[in-house]
Every structure is written in C-alpha cells, then in structure tokens.
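Let me give you the structure first, and then I'll get to my questions.
Only one protein chain is missing; all other protein chains are in place.
After this line comes chain A, so read on.
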C-alpha cells in the first residue's frame, strides 16, 4: 500500500536567500557604522538567515539584545530589528528620549519584521519621536526549519488571536501564504477549517488580487489551512515520538536543541541542529521512542564494524580510509553518542513508573474509560505538586475529552489546584474557560438542539453570526462524538506493533489518531468536505474548499505536494504523523506553522499569573 515515489520538495532555501538579500538592503539603507539591537526571540531565526560576519560586512559594529534597559551603545547610528510589539517600541522611545535629554544626536532606524503595525507607529507619535526615527519592514515571513517545515516563529499568534481576539496577525499569515504563492507558483486547491483559516484565506486572496499577476509553474499542489482551536486534544497529549519527546524534555528552539551535561556526559552543554542533515536523527525522529534504542544500538554496531575495518588495512588503504571515510564516521559517531545520551536521559525521566501511569491515564481519557480513576490520579498529581503545567494539561485533557467536568469535580479540582500552585491561577482558569479548554458541564443538549434549529432557519452570514454567538456562549468540544465519527481511537483489544505502524495512531503508542491529521487525510481523500458535514458541524464549521483560480495545470508530482498551514502552532508529533501519512498515500507534506508548539508552550501562553 505504501507508495515510495514521493515527489521532490521545492527548494525552500530560496526563502532564506530572499530574506537575507532584503535585510542586507535594509542595512545598507543606513550607510555607515551602526549598532544593531535585536529582539531576543529574533536572535535564533536571524542567525539562520544572516550570521554575524554577514552583518559585520554591512557595517554592523556591535550586536545587542533588546533587554529593556538603557542603552550603553556609543555608536551614532542605532538600528533596531524587532517584532512589531508595543512594549519594544516604547523602550525604543525611551532610548531616543533619553538621548534627547542628554543632548545627544544619533540616527535611529527601526526595522519591523515581518511587518509594521499602525499601533507601533502611533506609539512613536505619542511619545514624540516619530520624526526622529525611520521605520522599515523586513518581510521575513517564513524560516525554513527543515526541508519540509516552515515556521513563522510567531508563538504569540496563539495567545493574541485565540485568547485576546486580536486579529492583527491574520494579515501577516495571509502575507506568508502570499509569499509562498508568488515564489512557488499557483495553488490548485485550498481547503481549510476554522474562522482564522477562513480570514487568512480571504486576506491572501485580496493580496493576490492586488498584486501583479504572473504565470509561473506550480510547484505546490493543494493547501490546507487549519486553526489550532479545531484540535486541542492532540497538542495536549504527551509526545512519545523521538523528536516530540526531545521537544517536550529539552525544548527545541528554532530547530536547535541544547543538550546539557547529563546528555553530553561532559561538563559542557552542546547545541545540536535537529534536521534532516543529521543522518542519525533523520532516521529516528519519526520513530516511537520504544524503537529508538534498538535502532541506535544497531547503528552503533555498524559504526564499530566500520571502524574495525581498519585492523586489516595496509598503509595505502588506511590513507584512503582516513581521507575519505573517517571524517564522516567521526561525525556520525559524535551525533550517535549525543542521541544515545539524550535517549538515556529521556529514559531516566520517562520510563519511571509514574510516566507509564501518566500515559496509561491519558489513554483512558482518550478512550473514555475509568474516568473516576483518572480524576483521582489527577487529584493526587495536583496535591503532590508534581508539575504545575502537567497538572493543568491533564485537567484540560479531561475536560475536553469529557466535554466539560461535572460541577462538583470542576470546583474541587480547581480548589485543589489553587491551593497547590497559588490563587493567581484563578486568571489562568478564566483564560482556559474562554478557550473552552477547561469547562463545566452544562445543559449542553438543549443548546445544541436550539443551535441546529436556528441554523436551519437562517442561512449564510446571519446563521454564521448566530452560531458564533452560540459558540462563544459555550465553546464545547465534542471529542467523544468526533472520535466515533472519525474512528480516532483504535480498538484497544488488539496488540499494536509500534515497529510496523499501520496508521497515524503510532505517534501516540497506537492509542489515538491525531484529529488534525485525520481531518487532513479525510479531506484530501474526498477532495473536499463532502460527507464530513456532521464532523464540521461538531467542529463549529468555517470549513471551505476552493479551487486556486489558476488555470495552469500543475505537474502530477506537484499535485501530490500538500502545504498544511497550522494557525496557532503544531507539534512535532503532528509533523511525524503527516510524514507517515505522506509515505502511506504518496503525498509529500510541507508544514507551515506560526510556531512549533507543544503542551507546555500552549499552556504557558495561557497562564494568567504573568504580570
């Protein structure tokens, strides 16, 4: 069933080159020596685009991180490379005003990336420095993290858009899509689900209409847009695929992980790039963790054999061996030992009794069995203060899978949590409720009935508005129903062979097929939403499927390239699942995301005690 002839991916390094060229151009716009201030979360992405020597070539003398402190720079020209955030702009205003007060004259240039917002310029104006600074935009929308992962590196999208209802990033995402569209040719079809997806699609279409039209060969087939709030279950589950595990434990930052002394078994930390260039990693990244050790030890044996070949060599053979193979082997050796170290460290943390128990309880929640036991497990988890985020994660998972908690449980669990982790989490709960992550069960059935009645009476826009009103009234998940409809939880009676996965469920030890990926599979299979009406209704609608409007027929290879855009972040597990799906069905997926996320990042964005 597996089709091996997966199509070639387009060359995304072009995006890097475009970004670098524009950045160089912008730096040249401020001729002469200058100091560059970089927003801290732009440091790593910037490093991938232009390294320090490139910057130095263009008259950047010193690099500073934006730290919201008075500047110590002595340069006469200051350049700020920042995200369009009011807080940062305010800090720059303070710098400028301090210079003014000190009678110091400098030139200032702010480069907003990926775009500037009116609000930022309004702040400049309000603080009376609008005339003193020049502003520019660096259209650095997408950072290729790997051959098939493009990240916008905008983690705040999730918080701003879903929690605060601030839609300003939607145009940015539309812009990113537009960039891909203009560089890699017209899309043949676009699918999507979720209100953000819909608006992003509209924003993109508008930008296409306004921009110049040019015909270029299509390198990408269809596009799938999905809102993160369509599926919260998947990112809340513990990740057990190697790359996901690494992210959960060591936190992968911008495609790069820092292994501490416990992994490197030396006193130094090592930064490792995690992508397909790393041969060892590339083979295990999508594997269930239980297979990783076997693979690594096999690899180690192979390596040893390769080394051992030295024994019987004469001088000449030895020479070729040293010049040709040794370096590769050494490199592989180094990586292998790192990954073995990482795996050992993971083993230490995760194979303990409680992790197994945690996974087991998670699976129970997904299946909907032994709910009471799970609740008391969570209770104990909270009262023993095992982990603030983990407890919250389990609470949310419980609420979503059960369509809300019973009022009694809801109150008591929350009280427990507040006692353990402080009352300030009252605001966290308020945020979680707003997103429908942690709810109280209510007379849900009556509401649904009303909703569908109204839905039948009026169509189109008004209906949409009314449904919106209802959904804001009670954001409810219908996980159980969805799970039945889409067969997300495989029957647990058969043994699941994790070494030969038969479906995407393998990324969660065979316990659950990620909803997001299942939707993508279904829609691609059906070429639209036909037959999924019930599912989209349960997901609150906003689904769409449109042709891209290009008459140029893409080559059959390009047709099988599918761009999946996650609005609000996706996890490495989902990427692994899509890679599996691609291999199984002969697609190749390109994942575009506002940021790579996991349960911790997702929940940390919603903590209410951040002041």
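We adopt the following convention: a residue touches a chain if its C-beta (ideal position, glycine included) is under 8 Å from a C-beta of that chain, and two chains touch if they have at least 3 such contacts; residues count from 1.
Please note the rule applied: contacts and distances are computed from a predicted model.
Chemist: Consult the UniProt record of the chain that does not appear here and report its protein name from "superoxide dismutase", "E2 ubiquitin-conjugating enzyme", "Vacuolar protein sorting-associated protein 16 homolog" or "serine C-palmitoyltransferase".
Modeler: Record says "Vacuolar protein sorting-associated protein 16 homolog".
Chemist: Consider the whole complex, including the chain that is not shown, and state which of A:348, A:384 or A:484 touches that chain.
Modeler: That would be A:384, which touches the missing chain.
Chemist: In the complete assembly, which of A:95, A:129, A:176 or A:199 touches the absent chain?
Modeler: Counting the whole complex, the residue in contact with the absent chain is A:199.
Chemist: Which of A:14, A:98 or A:122 sits in contact with the chain that's absent?
Modeler: Here the residue in touch with the unshown chain is A:122.
Chemist: Among A:70, A:131, A:165 or A:312, single out the residue that touches the unshown chain.
Modeler: A:165
Chemist: So which bits of chain A touch the chain we can't see?
Modeler: With respect to the unshown chain, the touching residues of chain A are 86-87, 117-119, 122-123, 160, 164-168, 170-171, 199, 202-203, 206, 210, 379-380, 383-385, 411, 414-416, 418-424, 426-427, 430, 608-609, 611.
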